[in-house]
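And then chain A:
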Amino acid sequence: MYESLVEITGLEIFAAFVSAAMPVAFLVPFVIIAVYLERKVSAHMQDRLGPMRVGYHGLLQTIADFFKLIQKEDIVAEGIDKKFFNFAPFLVFAGSYAVYAALPFSSKYIGSETDLGIFYIIAISGLVVAGILMAGWTSNNKYSLYGAMRSAAQIISYEIPTALVILSIIMWTGTMSLATMSEMQTAYFWNWNILGGPEWGITKFVLIPFLLVAFIILYVSTLAEVNRTPFDMPEAESELVAGYHTEYSGMKFAMFFLAEYGNMFAVSAIVSVIFFGGYQSPFGYLGNTLGIEWLVPFEQVFWFAAKGIFFVFVQMWLRWTLPRVRVDQLMTICWKYLIPYSFVNLLVIGIITLL
Partner candidate 1 sequence: MRQYLKNTWEGIWTIIIGMKITFKHLFVPSVTIQYPDQKVPLPERVRNRLYVNMDDCIGCDQCARACPVNCIDIETVKSTPGENLGQTSNGKKKALWVTKFDIDIAKCCYCQLCVFPCPTDCIYMTDVYEFSEFKRNELIYNFSTMQPGEVEEKKDNFEKFQAEKEAQKAAAAKAKAEAAAKAKAEKEKDEKSKNNNSKSSSNDVS
Partner candidate 2 sequence: MKTAKEILEILQKKFPEIEFSLVEDEPSDQIIFTDALKIHEICEFLRDGEGLKFDTLMNLSGVDDANGEKQTNDDGSETIVGGTLSVYYNLDSIELNHKTTLQVSTSRESPKVESVNLIWRAADWHEREAYDMLGIKFLNHPDLRRILMPYDWEEGSYPLRKDYKDPEFYQGMKVPY
């Protein structure tokens, strides 16, 4: 996208801006829909109805929430370190938004087509930790501090199994670029990594159970990284009031909200890119069969969003089903269960790939 824009306009800065702003056009509507979806999904799982009275079946609910949030008074209490307090939500949002730069929305559009895409994502999501810690520390509130500390510990620990699983996949596919990885699993669902990848042979079938394990580990640990139930320690309502954003009101709180939902989609997208073919359609492209070339990228965006939203839905589903784990159990799950499993998995996948 960036290159083609440069070619067309000849303005590098303009091209950079446009390609950087593109995900916003996706992110904001996504968050609005996702928040609505979350409330509706939870409601229907609980035999309720969810928002009903704002617009048709409450469709405008999130928009009303947004307009309300911008009207709210912005409270900065005494004893708060103002500079960092105000800066933290932006940092958190920046951290979650930066991930979108490396996500391949379609074969034609990727914010920054770097060869180290997945490595970049792991690295940049650390920014969120800094933001959360900043928010918790400057709030001058014990609950915020606890939330932030927990959150930081949690995110950092869960990067390890994530990284290990990703490592095993990288080892097997031989690429760190998300675009290339999506490209490899082209067109039909039996080419997806979860089903052994595009190469036919015995290894494809031998690998499937291990890839399934890898998928579960990756999904669980990304779940923990975005602080969703059962790992929503930092915001555990029943213990820590609202965790690190206890002291935030109005728009700054909305930023956290935006970042949270942005993150949810980002990790779902990563999971779908690594295991479920990213933007690739499971049943071939309508554009190709009909001979309409320009339709293909749009189809790809559709599939990419659909897969992402499906995994977001699973996240919600888990949230409204499960209780919350305790903070030490969270660490136990990570260090005692996920990491050993992912190590073994890494070894096995490595050996099979070698053979």
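In this section, a residue touches a chain if its C-beta (ideal position, glycine included) is under 8 Å from a C-beta of that chain, and two chains touch if they have at least 3 such contacts; residues count from 1.
A word on the picks: all candidates are chains of the complex that A comes from, given by their letters.
Worth saying up front: this structure is predicted, and the values here are computed from it rather than measured.
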Result, touching chain for chain A in the complex among 1 or 2: 1
Contact set on chain A toward candidate 1 in their complex: 41, 43-49, 52, 216, 317-318, 320-322, 337, 341
